[in-house]
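Okay, so here's the structure we're looking at.
This part shows chain A:
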Amino acid sequence: MAIVNFMNNSPLPMQVTPADWPGGYWWHWVFFTVILIVFVLVMVMGAIYIERRGLGRMQSRLGPNRVGPFGLLQPVADAVKVLLKENIVPNSADKVVHWLAPIIAFVPAMMIFAVVPFQNGALLADLNIGILYVIAISSVSTIGVFMAGWGSSNKYSLLGAMRNVAAVVSYEIPLVLAVIGVVLMAGSLSLNQIVLKQDIPFILLQPLGFLLFFAAGCAEINRSPFDLFEADQELVAGFHTEYSGMKFAMFYLVEYGEAIAMSAIITTLFLSGWRGPLLPPWLWFILKILIVFFLMVWTRTTFPRARIDQLMALAWKFLLPLALINLFITAIQVLVWPDALPWILIFINIAIMVILILLWSKFFKLGWGRIEV
Partner candidate 1 sequence: MTVPLAIKEIASQIEKKYPGSIEEAAQNSLVVKSDSLLAIAGYLKDTEGLKFDYFNYVTAVDYYTYFEVVYQLTSLEFNHTVILKTRCYNRENPAVPSVTGLWQGADFQEREIFDLMGIRFEGHPNLKRIFLWEGFQGHPLRKDYLQ
Partner candidate 2 sequence: MKFERYGIGLIKGMVVTIKHLLRHPTVNQFPEQRLNMSRRFRGNELIWSRERCTGCASCAKTCPQGAIEIVTATNLADNKYEVQKYQVDTGYCIQCGLCVEVCPYDALFMGYSYERAKYRRGELVQSGDELLESPQRPASGYFHPEIAEKLPKQTLLVEKIVEKRK
């Protein structure tokens, strides 16, 4: 049974199904639902803490350090403050849409975690189409964001929401194509199976796929350098300009929840999930999530923001062709040399990545300039 497995901390790489069907089934569900909610909330708080402290230190300042030891309770204080604030709905807003938007954005961010394995078999639902589910669910948040932008009846919000829809629609494609490379390597759509197949982390076998997935993922979940939807220098706060109090907290939660979810997916697909020596698997998993998240914080600190047309051009002219080529090469490798030594493949794939990026850097200009008006 999954729970037992989770408790026993067993590294056995085999698929465990619930033993006693009805009772165990429901226990399994309740247990993991609670675990997931707690996990997401705690991780979001950790992520906020890491982001603010990391940003602070990289910017040569301290970051929050007053609430609790080392400022660890700052996210809690923030949450309490935000929850106690007055909830303001603009007069001309579409009330129902304005109310519904945070919920619709929030639910999918939580639902992604249902298929993410914390350990072998330790997951809420081991769907055999796990990664498909993730792709499908993660883009539902966009509807919430768009509703927020539309319902606020604010031009800044609307611009932000429009950008979001445009970007997510474009970035789904390279995202999916990058995933397919991994799926081809693993031979399964189930996240648990993908992890089990990763004796060598797929980041080494699929370096280009990792880069593409990371870039597309950042754009999809609104992380810098592609955080155009709430670009504070341009659009004040983008789609959530008119939100306050509880509803704003939900959007805040979505933002970090999605970041954590994306880190978890990257960990699972490319960094061999919960697998690792010495430490217990769930700890490995959390560590890897935090490392990926830190990478996001790091890029956020360093990079300026891309423009919307450059963002779209990056998706269609840079990521999409590279993803297609990557998929093609992976397919050939899987078909022709299924038993090739992995180290040779790693070497070949990294060489291919470097060559492709050099070529694309040389020949493609992304974005266009002035439009005659």
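As a selection rule, all candidates are chains of the complex that A comes from, given by their letters.
In this text, contacts are C-beta pairs under 8 Å (C-beta built on N, C-alpha and C of every residue); 3 or more make two chains touch, one makes a residue touch a chain; residues count from 1.
Keep in mind that this is a model prediction, so the values were computed, not measured.
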Out of 1 or 2, which chain touches chain A when the complex is considered as a whole?
-> 2
Residue ranges of chain A touching candidate 2 (in the complex, touch as defined) = 54, 56-62, 65, 298-299, 301-303, 306, 310, 313-314, 318, 357-358, 360-361, 364-367
